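And now, chain A:
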Amino acid sequence: MSNVTLFDVANGLATLLLTGLGSILPQPLHGWLINPNLIFALAATLFGAILLGASMINTIMLIWFERKMLGRFMDRRGAMHVGYAGLLQNFADGLKLFRKHTLRPREADSLGFYAGPTAYMVTSVLIFGILPISTGWSSGVLPLSLLLALAIFSFAPLFIFISAWSSNNKYSLLGGMRSAAQMIAYEVPILLAVVAVILVSGSFDLTTIVNLQQNYWFWGPLFLALLVFVVGMLAEMERIPFDLPEAEAELVEGWNTEYGGMLFAFFMLADYVRALVGSILVVLLFLGGWTLPSYVPSALTSFPLAGIFWFMLKTYIVFGVFVWIRASLPRVRTDQLLKVGWMRMIPLSLLSVVLAAMLVLVRCLPVFGCVPGLGG
Partner candidate 1 sequence: MSSPAPAVASPVPPKSAAPLLETEIPLVNGPAVPYVEIETLRAREFIPQAKEALSSLLREQMEGKLLRPVFNWAGRNSLFPLHWGLACCAIEFAAAFGARWDAERFGVVPRSSPRQCDLLIVNGTVTWKVAHKLITLYEQMPEPKWVIAMGNCATGGGPFRTAYSVVPGVDKLVPVDIYIAGCPPRPEALLDGILQLEELIRRRGE
Partner candidate 2 sequence: MATDDLATQLAPRAGANILAVEPFQGLTARVRFRPEGALDVFRAVHDDLGYDHLSMVGAIDWVDHREVFYIVWSDVTKQYLGLSADLTGDAPHIESATPVWPSANWHEREAWELVGVAFDHHPDMRHLLMPDDYAFHPLLRSFKLHEPEELEVKSRSV
């Protein structure tokens, strides 16, 4: 694996930029620019920008990936005329929405109407700053990064409800209420499923969790937790079969009915950001992150940026499974959804916690061998 970290890249870029700029500028500026503190500040900014840009481009590619894949599931082609194979389609969509006139209904609450989507977008994107992508490709060692990510992830119902309520539309209101109920119901099983992971790994740090999966990915021993986590994530991402809040058939567009233009783009983008984050979390917690099993030939893991490559590949495959589910299942009803959430998912997740605890107690997995790095 390459040892280049994201911060190295950002630092190098910042140094290059500042020295380059400084060299063509007259002296006092030159002096100010070539300054370790400034370079560090710029590097941090660049770091964020790269992260943001990369995640945004990834998100947009994710939309493209979904559209193409859904197309094949439906025996059609999907976007294909804008750019090569429709690669530029989503950029066109975004630019168009950026230009559109933003309308606010007269009776809508001004503050909530604008603040809701913005906050939703911001909190969704914020998670990218926490998620490690590969060794060194993270924002640093946050001991509680997993908890932080999940905490930020669960902000969404609040902002959805704010924007739904403030747009003063009956469909929006119904969608917002459904969304809030659904997300709250599925927070619990998700967290419990994560507890199982935490029990086994003994760490709240995502990087540590991934590193512990060098030899054995957690999906085997913690299969139940994985199932609960995936179903819960589907609900949190509001994708079919759990896309009730924007159930197109009965609530026109759900809670974003009244939103157009850039605000709608925020919603759309943030939804896919959350989908990406969900897929990434599945990969990080259960599928070994950027690691590959040790019996894989080293040629596959030694080329530059191999970690990122494998990580993204896994992420896209997980997302592909989500798309597959979307293409073949109808949506469930609100009461069924909540029933499944409270009466099936929570017991299952509790069971998974118990199983994980037993694994830790016996310190050994009969089939998969010992889990390294167990605490105690």
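As a working rule, a contact is a pair of C-beta atoms (placed from the backbone, for glycine too) under 8 Å apart; a residue touches a chain by one contact, two chains touch by 3 or more; residues count from 1.
Candidates were picked such that all candidates are chains of the complex that A comes from, given by their letters.
Since this is a predicted model, take the numbers as computed values, not measurements.
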item: Identity of the candidate that touches chain A (this complex; choices 1 or 2); value: 1
item: Contacting residues of chain A [partner candidate 1, same complex]; value: 26-29, 67, 71, 74-82, 86, 88-89, 91-96, 98-103, 248, 252-253, 256-261, 264
